[in-house]
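Only one protein chain is missing from this complex, and each of the others stays in its spot.
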Amino acid sequence: MAKIEIEIDGKMVRAKPGEMLISVTDREGISVPRFCYHKKLSVAASCRMCLVDVEGAPKPQPACSTPISEGMKIHTQNEKSKSSQKAVMEFLLINHPLDCPICDQGGECELQDVAVEYGSDVSCFSEGKRIVADNDIGPLIQTDMTRCIHCTRCVRFGAEIAGIMEMGGTGRGDHLKIEPFLTEGVTSELSGNMIDVCPVGALTSKPFRYELRSWQMNSTSTIARHDLVGSNINAQTYKGNVKRVVSGDNDAVNETWISDRDRFSYEGLSHENRLLEPQIKIEGQWKEVGWHVALDYAVKGLTSNILNNHQSDQLGVMASKTSTVEEFYLLQKIAREIGSENIDYRLNIKNLDNTAKLESNIKLGGLEGVDHALIVGSNPRLEQPMINHRLRKASLNGTSVDVINSMKFDFNYQLNSENIIAPNQIASTLAGVLSSVLASVSIELPDYLQSIKVSKESASIAEKLNNSDNSVIVLGEHVVNAENSATIVNLIAQIAKHTNSTTLNLSTTANSLAAELTGFVPGSKGMNVNAMLESDLKAYILLDIYPEYDFHHADKAIDALNDKDNFVISLNGFKNDIVSEYSDVILPIAAFYETSGTHININGDMQSFAASVVAPGESKPAWKVFKVLADLLKLPGFNYVDSTQITEEVSHQAHNNHLHNENIDLSITSDNINIIWQQSPYSIDALLRHSGSLQQTKIGKLNFAYMNASVAKDLGVSADSKYLGVPVVITDAVADRCVFVNANKATQTGGES
Amino acid sequence: MIDNIKKLVKDFTLGELRGGMKITATELVNKKITVQYPEEKTPISPRFRGLHALRRYPNGEERCIACKLCEATCPANAITIESEMRDDGTRRTTKYDIDLFKCIFCGFCEEACPVDAIVETQIFDYAFSSRSGSVITKERLLEVGDKNEKSINQTKLEDAKYR
Partner (left out) sequence: MNEVCFKNLDKKDSWSLAVYEASGGYSVWRKILRGELTPEQIIDELKASGLRGRGGAGFPTGLKWSFMPRNSAGQKYVVCNSDEGEPGTCKDRDILRYNPHAVIEGMAIGGFVMNATTGYNYIRGEFIEPFNRFEGALKEAYAAGLLGENISDSGVDFNLYAHLGAGAYVCGEETALLESIEGKKGQPRFKPPFPANVGLYGKPTTINNTESFASVADILSKGGKWFADLGVENSGGCKLFSVSGHVKNPANFEVSMGTPFKDLLEMAGGMRDGAKLKAVIPGGSSTPVLTADVAMAMTMDYDGIEKAGSMLGAGSVIVMDESTCMVETLTRLAHFYYDESCGQCTPCREGTGWLYRALKRITDGNGKDGDIELLLNVQDKIMGNTICALGDAAAMPVESFLRNFREEFEYYIEHGKSMVKG
């Protein structure tokens, strides 16, 4: 669009017609005070702080809601503007308590900052001030609503971004109160952003309450590693501890929002369960030792168990999905240098012979531009909050969304259709879709589709995909352990191919893309996790693994690792009894925020970060431990001084691919009850499990096995009993012949069906 | 030449000695101005900035609310505060240390305090027996405040009208 010229404070400025005045002044660096305006939220124009003088207008106009037009002349500094701004400032301050000394926002408060410039040092207000009672709105956000200036940023955030309007204004005039509508408080998975958007101290971080002033902390920008997005965050540290996390800006990744998981997980860093000293097990007794002793012991163990016997293929290495690129790379390099290709990170997959590959070939920003989305087996709101946010934005712009799930979830946008079916029926539904798609483009049906009857639902899903120019198919993590998961994934790939859809694979989270890139997968002669656990290996190196949470076959894994003859080196951040039971050496490693590294997100962005703080006690970044271990093992090629050298080397490596099942087999039609086992969103990694406040939230307490009445009857459980150690909830929201488990605790029977 | 003659005359008439003796004689009868410290003390301005103290409200509640403005304003970085939410929900310090070796007694902490908690008393005669003794803790500061509340109150009152 052609640009127009306007005059601001005597300076000619070019801008797009219809653009709001405040975005022009912001771009030009002209300061206009504001409270209710936020660049990512809708305009409210209610605080009136940004009033400026527009020539020709009788009254001062709010810059946030005044669209510019050719030849406009604006004065932001003249008497008329200033007097309006000062008037508004005075009004805002009359009922605002002067309790800055005990307010956590003090020092980073927009009201304070603007008051310094526009406020008067003397108030002529001598009446009583308004006081507002506070509600407890949850374990994450502390309220002090007497300080509220009714800018409604939090209300608009809830309604527009979180997609659930939990805060609202009740009452009117002087009695207007911003409060949650329900006693339950604020439960959204993005709620913490309200703290960031609140310009005053009305909403502050509860875990951080009264601890520090903003000026006392150092801020380092880093990457959140709990999901596939790698949100940009700022870790604020004081004396070597992370004290608070706030969001960073990156339009291509997380815009300016972050999930509560990314914001509050730091609490786990200072948990009493942190491992602080290297330990070795001598004759069944744990002994805290120095690094030299521990590493020597580890090397000795490896040497005597495998190296001396020329049984180097008897080494198995495994790592948690949250490991960094560097950690994955070094550990697999050690294994390969020793001579073993038993390398794997896919601990939670039931059947590793039955995996299939689905690329993610759409960027986060691109998601907003799709006109149709098909979601299969996912509850994106809780699993990938920031990706769900993009889908929601798309949906608000008119994108239609179809869902094939095994349980009705609480989507925060309109769905075109919601198909609730058990995982073993998803394949036939998708086959119907594919069949319908192929028919519409006149491609002959392959054999496996010949006998497929296209259901009404499949036909309508296919029609939507066919009619869309820019569609995406999103695959979630609920089908990874279905008997026919490979078939489902391959069907999706086929459908995407024939409908020109992009695909988004959310089935493995955290940094699993890095594991694939660095070759942290079994080599051609190597074994995968499940094979390793069955073959009595002589030695293991385990990176940040807590078997009762991480393994699908947890019992089998613990049994295998507990074998007396093997030598297990565990690198962990937190103490864990089961790990102590089977390990021979436990090396304390740095957790998130304490190590440098790289995360690869769904965009394929390699986002590197430095350590924000030094790891506590004797714990060290895992990449350093591996480097020294490799040196002690006299392995060549580990001359790294810092982690960026490793990153460099990784980027030059060829892509190391492993085999996938590419068959589509529609003959599997068992009538078993399907169990979808999933760690609840705030239990997916060790740090989250140790962050106290998150665990007290509604999402943190998700620990339920959902099933319908007939399945409950078949399984012989009732609403007050437990199934697989998880309390049963009987609901019709789950597909028949299906149990959906969200577990926040460890289990011995996890996922065994 | 003239100067030399003047000097000769002065030397032979014992002029300097007599001058000295004259001062001795007058001071012998004049009023004495020395004080017998520590038995006697000179008066101190109410604005004198000596040893720090933390004050309490009359009901015994400590005044300090851990706003950390004193810490922020201290030009010598002598103050270290740590804070938390006390069980009753109020904002309180868990640590309030002043390093008296760093302190330059500028009084900014007192000026910055919104609740008149940290004050500088008129106490100047204190000593430490160990190097670490220079760091005066919250307990000691409160103790100094409790012991001297009366005089602190008095001096602040005296000074109030000039502020």
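To keep things simple, chains are lettered A and B as they appear, and every chain counts its residues starting from 1.
Here, a contact is a pair of C-beta atoms (placed from the backbone, for glycine too) under 8 Å apart; a residue touches a chain by one contact, two chains touch by 3 or more.
None of the values given here were measured: they were computed from a predicted structure.
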Original post:
Out of all the chains shown, which come into contact with the hidden one?
Top reply: A
Subject >> Sole contact to the chain not displayed, among A:Phe91, A:Tyr238 or A:Tyr448 >> reply: A:Phe91
Subject >> Hidden partner chain, touching residue among A:Pro60, A:Gly230 or A:Pro681 >> reply: A:Pro60
**OP:** Identify the residue among A:Glu79, A:Glu127, A:Asp671 or A:Asp720 that touches the chain left out of the display.
**Re:** A:Glu127
Subject >> Contact footprint on chain A, counting only the chain that is left out >> reply: 43-49, 51, 58-60, 62, 65-67, 84, 87-88, 90-92, 94-95, 124-125, 127-128, 130, 149-150, 169, 171-176
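We adopt the following convention: only the chains that are shown with their structure count from here on.
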**OP:** Please report how many Å separate the Cα centroid of chain A from that of chain B, as a whole number.
**Re:** 56
Original post:
Which residues, counting only chain A, touch chain B once they are in their complex?
Top reply: 100-102, 106, 209-213, 215-216
Subject >> Residue ranges of chain B touching chain A (in the complex, touch as defined) >> reply: 65-69, 71-72, 83-85, 90-92, 114-115
